[in-house]
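Partial view: only certain chains, each at its native spot in the assembly.
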Amino acid sequence: MDLILDILSTMLSQLQKPTLAFLIGGMVLAALGSKLEVPQPVYSFVVLLLLLKIGIGAGISVREADLVALAVPAIGAAIAGILIVLLGSVTLAKWRGVSNMDGMATVGLFGAVSASTLAASMAVLDGEGIAYEGFIGALYPFMDIAALVTAIVLARMSAVRQTAGSVQASGTMTLGGGAKSAGGGAWDGAMVKGILIDTFRSPAISALILGIMLGLFARPDAVYASFYEPLFRGLLSILMLVMGMEAWSRLSEMRKVAHAYVLYGLTAPIVHGLIGFGIGLAAHHLTGFSAGGAVLLSVMAASSSDISGPPTMRAALPEANPSAYVGTSTGLGTPVAILSIPLFMALADRFIGF
Amino acid sequence: MDLILDILSTMLSQLQKPTLAFLIGGMVLAALGSKLEVPQPVYSFVVLLLLLKIGIGAGISVREADLVALAVPAIGAAIAGILIVLLGSVTLAKWRGVSNMDGMATVGLFGAVSASTLAASMAVLDGEGIAYEGFIGALYPFMDIAALVTAIVLARMSAVRQTAGSVQASGTMTLGGGAKSAGGGAWDGAMVKGILIDTFRSPAISALILGIMLGLFARPDAVYASFYEPLFRGLLSILMLVMGMEAWSRLSEMRKVAHAYVLYGLTAPIVHGLIGFGIGLAAHHLTGFSAGGAVLLSVMAASSSDISGPPTMRAALPEANPSAYVGTSTGLGTPVAILSIPLFMALADRFIGF
């Protein structure tokens, strides 16, 4: 009972924090039909600056980090991404009325990470004065890529199995991803390589990797401290505003999709966050991973990709219906994940202690 | 003679202030045919940031004020803002050769408040050792928003009425506000409601209201102090540059009616200050509002918005000519208001007593 009260009280006070307040403000504006909008080019640039900031910060930290201390959470992050996709492949993707392709695309996005949600949770922890490992931003790609690759490989394997049956029956072929070769077992490697290349070339992952490389190999500390760091909170408030407006407009699209997606979008972030928290707790006992780090790992696991994931899915699984996976991820997954940040903070405080 | 020299010297020093210098710089560039431009998406974003900043600042001020002691002067401030606009709507806006849209935009700025003039008068009172209520700063948004909304609603109503007339005459329909109904006398109520809804949904007013709500109900103080506040002056300089370029392209229209704006800019601050003083005097008799408070209420009413108003007008009444409303407000209204501070102090001493 105490834990639940703790969580509720933390959630109520968090709703007043700028990060969540701007998200809710954006939702209210969209609900009231406001014509306010952040122009697309500016929005892209805001996201770029945020990702560069997270990447540079992570790179600078990794430069001075204990690589062993980094290795355990990094492996944990990849495991979390794979577990989330495997879990979804036997729940949402097997649901009656949900096509396997649509289901796996959705599951892949829920396994991937939302850079903006991660940024939001970092801002919340900073606001509370809660410490976390500086290299956390460098864990993002581990979970993100593990989840996307697993989901796409499973979806393609399933499609090939179906096609193998239907080809003999109907004699027709559907056009798949460009990486699919004719052979039986040989296509796996080429396809995985294609997915990895596509993922690294996506704007979100490139910006993050660029930032990490700059932080690692250049000395961007001065420009980081004078520009990227001070602008971070403010740009994040703009991002939250846009995401709130976006989430509300996606909610209406959601009504057309099966109830299975609504149920998944509302519950999966919590379940995934708990998986992430379990892995963070294990890393805490193994290498002294911090309570703040465990919160951020939980939020990464809870979040679903809203920036880097959708283009990857569109390229890799063109047969999947974007209104299903983007709607579920951006309309439900992201707000639920952001609103559950206080839950993971309460858990970390109780089981590790800030 | 001394007064005229004073005004001239104040005006000359105002022309060197960044706000006016960037405005004039933009006009000169446009006059010389420069191809310099601020891209539209960036400009929209600059305006959004300015409006959020103004709204959040106002919301934070109201949050910290004593709400009961605040109520009477706040209602008085809102009444002053509305009265000033109504007065202008039957004088300047009806002037022969002054377009109703340009006139109402100017009148709206004269009803709104100049924060820097308010700060100047506070400094004068402090220097004289004259006390005033601490919550005075929180009155600003009441007068400001009442005046801006009244002016915008009146301008929009007038535009819809003109469109309604032209429909009967020509038999063609132009697209007006979405709220226009078919009926003859019945449309007024529905139309006003529609305009109010449209006004609140307009990007400028939504951003302002969103900022106020965030300032009131969330705790955006940190992001306000680290992002919105420091960027304010700089973004304003960009806004002034764009408005100057915009103003020049419409200046030829101004030459026919310039004298009306000069007359209004020189006399309206005194008349508006007297309205503010009357309301302050009434508040003194009702709730013991101080003489210093009455002076500040007079100065608020006398001042015209040079910072918050122009972006709002630019966004809400894009048809209005900035060279009319910004020129009149910033070039004439502000120096006249500052120079009339001693007049309101003399009145307060005579009718209330310091």
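In this document, chain identifiers A and B correspond to the written order of the chains, with residue numbering beginning at 1 in each.
We adopt the following convention: contacts are C-beta pairs under 8 Å (C-beta built on N, C-alpha and C of every residue); 3 or more make two chains touch, one makes a residue touch a chain.
Small disclaimer: the values here were computed from a predicted structure and weren't measured.
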Identical protein chains in the complete assembly, only 2 of which are shown: 3
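Note that only the chains that are shown with their structure count from here on.
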Length of the line joining the C-alpha centres of subunit A and subunit B, rounded to whole Å: 44
Touch list for subunit B against partner subunit A, complex: 39-42, 44-45, 48-49, 197, 200-203, 206-207, 210, 213-214, 217-220, 222-223, 226-228, 231
Partner subunit B, residues of subunit A touching it in the complex: 15-18, 21-22, 25, 28-29, 32-42, 127, 230-231, 233-235, 237-238, 241
